[in-house]
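Yeah, one chain of the complex is gone here, protein chain that is, but the others are all in their spots.
Chain IDs A and B follow the sequence of writing; residue 1 opens each chain.
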Amino acid sequence: MALDSTVQGHGLPCGGSVEEVFASAETGRWTEHQLGCEHCAVARRGVEMLNEATLALLDDPAEPPPGLLDRVMTAVRAELRRGDTLDLPALLGPASVSSQAVAVVLRWAADGVPGVRARHCRVEADPENPGAVGIRMGLSVRYESTATVPPMLDEVRRRVAAAMAGQVGLVATRVDLEMVDLWDAEPGGEST
Amino acid sequence: MSAEPVGQDVTTEVRLAVAAAGAARATPGVVRLQPGLWGLVQQLTRELWERATGQCYPDVGGVRVSLGGGAATVEIALVTDARFEAASVAVAAQRAAADAVGLAAGADGPELRSVAVHISEISLTGLLNGAPSA
Partner (left out) sequence: MGQAGGRTLAGPAPTGVLDDATLVVRAREGDLAAFEALVARYQRRIYQLALRMTANSGDAEDITQEVFLIAWRRLPEVEQAAAFSGWLYRTATNRCLNLLRRRKPLGELDEESMATSTPSADPQRAAQASAQVAALTEALQRITPEQRAVWLLREAHDRSYEEIARIVGTSPQAVRGRLARARAQLAELMSSWR
């Protein structure tokens, strides 16, 4: 199958083109010429081989080495920045908790409300009130109707404040929620 | 122990760190200590310790003890279990470490200036895998 790509498409010596053979292979309809022509037959064989091999490649059994995920995460952990901290009440010396660590817990609490996926989460100490914090959280919310959203948000607020007290040991004086995204119940989405 | 003064300080620091690390690890709600946040162990410290004691450097990752002016400052970085209230775990770990360091220092050892505790991570694993505690 000698290709001449200077003409329109990839011309075959018979005047046909590889593109036409691809198109025929797709539809399964072959012209009289294609069925009788040896150049087209070779091209057809190549196209069919390629299509079969492509299907096999879509099921590519090659797997990344088993330790790859761990190696990436170890490298990432080594680069983890200390980040912001929140003071905890203590007696024998300073005690603090990473704001990121607290955010993880608060997102977990918000995620517990069906249809809610917590996104950004900012926790800041209340300067006038030791042991108290303000929380700002962004949510991606499953939308059913305008009526379902406010109770959802109330439940998020309640759970986030409860987690702040129960899991962390600080008091949330403010939980500001922001809906940053809406989604419909989607296939493969979370089960509620 | 016939080490020079620098080696003496280092061995004391490491001895107190071992005590603090053991006490912190044994505190309910502590999943593990978190190495790396207080800086990596300097090679010099490790060498001084191994020369002075003839033993392998112990695992005190996540704990730093600094001696200065006859007093010890202890810093501990740890991961807590989300089934426990993090602030209470921090206080309990502080108290346990202070007791253990006091005991390890002995009557004529350095006095304890403070024990700082930093929680780097609150692990959800227990909540996600096990039944939530009541």
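Everything that follows uses one rule, which is that a contact is a pair of C-beta atoms (placed from the backbone, for glycine too) under 8 Å apart; a residue touches a chain by one contact, two chains touch by 3 or more.
As the structure is a computational prediction, the values presented were derived from the model and not from experiment.
Undergrad: Among the options A:37, A:97, A:121 or A:172, which residue touches the chain absent from this view?
TA: A:121
Undergrad: Just name the one of A:61, A:127 or A:150 that touches the chain not displayed here.
TA: Only one of A:61, A:127 or A:150 touches the chain omitted from view, namely A:61.
Undergrad: For review purposes, identify every residue of chain A that touches the missing chain, sorted by number.
TA: For chain A, the residues touching the absent chain are 1, 3, 5, 9-10, 18-19, 21-22, 42-43, 45-47, 49-50, 52-54, 56-65, 68-69, 71-73, 75-77, 79-81, 83, 98, 100, 103-104, 107-112, 114, 117-121, 138, 140, 159, 162-163, 165-167, 181, 183, 188-191.
In this section, only the chains that are shown with their structure count from here on.
Undergrad: Where the CA atoms of chain A average out and where those of chain B average out, how many Å apart are those spots?
TA: 38
Undergrad: Spell out the residues on chain A that touch chain B in their complex, using ranges where they run on.
TA: Chain A reaches chain B through residues 77-78, 80, 82, 85, 88-98, 101-102, 104-105, 108, 166-170.
Undergrad: For the complex, give me every residue of chain B touching chain A.
TA: Spelled out, the residues of chain B in touch with chain A are 36-37, 74, 82, 85-88, 90-91, 94-95, 98, 113-122, 124, 127.
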